[in-house]
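A quick write-up on the structure given underneath.
As you look at this complex, bear in mind that one protein chain is not there, while each of the others sits in place.
The block that comes next holds chain A.
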Amino acid sequence: MSPQEMIEKVLDLSTADDVVVIVDEGSSANLRFAGNTLTTNGVSRSSQLTVISIVGRGVGVVSRAAVRPEQLADIVAAADHAAEDAQPSEDARPLVEGDRSADWDAPADVTSIKVFGAFAPALGEAFAAAEAGGRKLYGFAEHIVTTTFMGTSTGTRLRHTQPTGRLELNAKSPDMKRSAWTGVATRDFSDVDVAALDASLAQRLEWAKNRIDLPAGRYEALLPPTAVSDLMIYLYWKAGARDALEGRTVFSSPGGGTRVGETLSELPIHLSGAPAAPGIECAPFVVAHASSRQSSVFDNGLPLAPTDWIAEGRLANLLQTRYSAELTGLSLTPDIDNLIMRGPEGGRSLEEMIASTERGLLLTCLWYIREVDPQTLLLTGLTRDGVYLIENGEVVGEVNNFRFNESPVDLLRRLTEIGTSEQTLPREWSDYFTRAIMPPIRVPDFNMSTVSQAS
């Protein structure tokens, strides 16, 4: 039974007032390696049917994997029964009157181990080159393709295919004391140049041969796009309108309400989402398998438009459902699965920013980022895989790692330079969020709270 046939069958079987049916057809392939050799690998398929039944204002959600046709009636009955049994949902709204995707009838797209057909030999050559050059390569290559089919009792028939690929490459010296990392997001691995990435890591391991120990303290720091993405993604996740309205977040106004409209930075920073942004395309409509504080099953199928979260340095919008938009009286701006940060036109490259730095730290990436205080969005975490000292415009050596304590919201207020934005792979959050375009930034006083002995 095709996903489309399954959706029509579920809609026929349900006795609920309204129904949303989502079928996610997934396939993935991955290679994992360590010390210039493969460690694990695999291919897998997934198929998940989610039935969201609505009776009155009650909702029942039942989701099952690998469903066989003879199971459909029981699954639908379970969802309908759960909806009849449920207390009224606060976010209940009429279902979206739906569109129909032009490619609705097409089968699910899939990936396989063949996606690495050119990449795997290149990786093997990189292992050989690394071995000859006294480096050990570690990392992970993954390609996932998920096709989402959504049908509703109000006529929506939407289809979206989401390819998600990434390569993480980590080079280490044989004694593991020097380490460098890079990563790329890709839609199909055709654009991944593993030899070039390995060469960039080799340069960083060379930088690291001169070791300089520095104490904890506040330092001028250049954060590359991947480090910026990890901080901004966390900020984005915490930008829920309902939480802000209820006084729980950094975006809550001390006098009540939200901080929308407030200036967060004197620089003309833009933080936005755009489903059609080239290279980081994502679903152009809301897909909500269950309601939460930042999503509503009733909003399924809502079209997504390009949205500014921060515009010209001012907090412009928060993550909304129709319910929270009514509560807050703000624009309906649902979650979008990509994130773009830009500064003023004419921003410099990271290399140009290094060249203009008298003395400062160049970070590679951030790690183990966790929230310490929701009111300030104070985050803690570590530097990882290369902190370099810049003196008079040049990298002069590698510095020890640090634990940092910083709020990304406060960083927006304090940063002094925003470079040219580029597509990047978030190091910390790439299991959940890979579609990001970010700039390098300069922070005059990044708070390195303590030294980490990790190398």
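In this section, contacts are C-beta pairs under 8 Å (C-beta built on N, C-alpha and C of every residue); 3 or more make two chains touch, one makes a residue touch a chain; residues count from 1.
Here is the rule we use: contacts and distances are computed from a predicted model.
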| field | Listed names "Acetolactate synthase small subunit", "CRISPR type III-B/RAMP module-associated protein Cmr5", "Multiple sugar transport system permease protein" or "TldD protein", matching UniProt entry of the absent chain | value | "TldD protein"
| note | Among A:66, A:212 or A:276, contact with the omitted chain is made only by A:66
| Selected residue (touches chain absent from view) among A:196, A:276, A:355 or A:372 | A:372
| query | Contacts of chain A with the missing chain: which residues? | reply | 28, 30-48, 50, 59, 61-66, 68, 78, 82, 85-87, 89-90, 113, 116, 120-121, 123-124, 127, 136, 138-140, 142, 168-170, 172, 176, 179, 181, 246-248, 252-255, 289-293, 297, 367-376, 378, 380-382, 384, 401, 403, 405-407, 410, 431, 447, 449-455
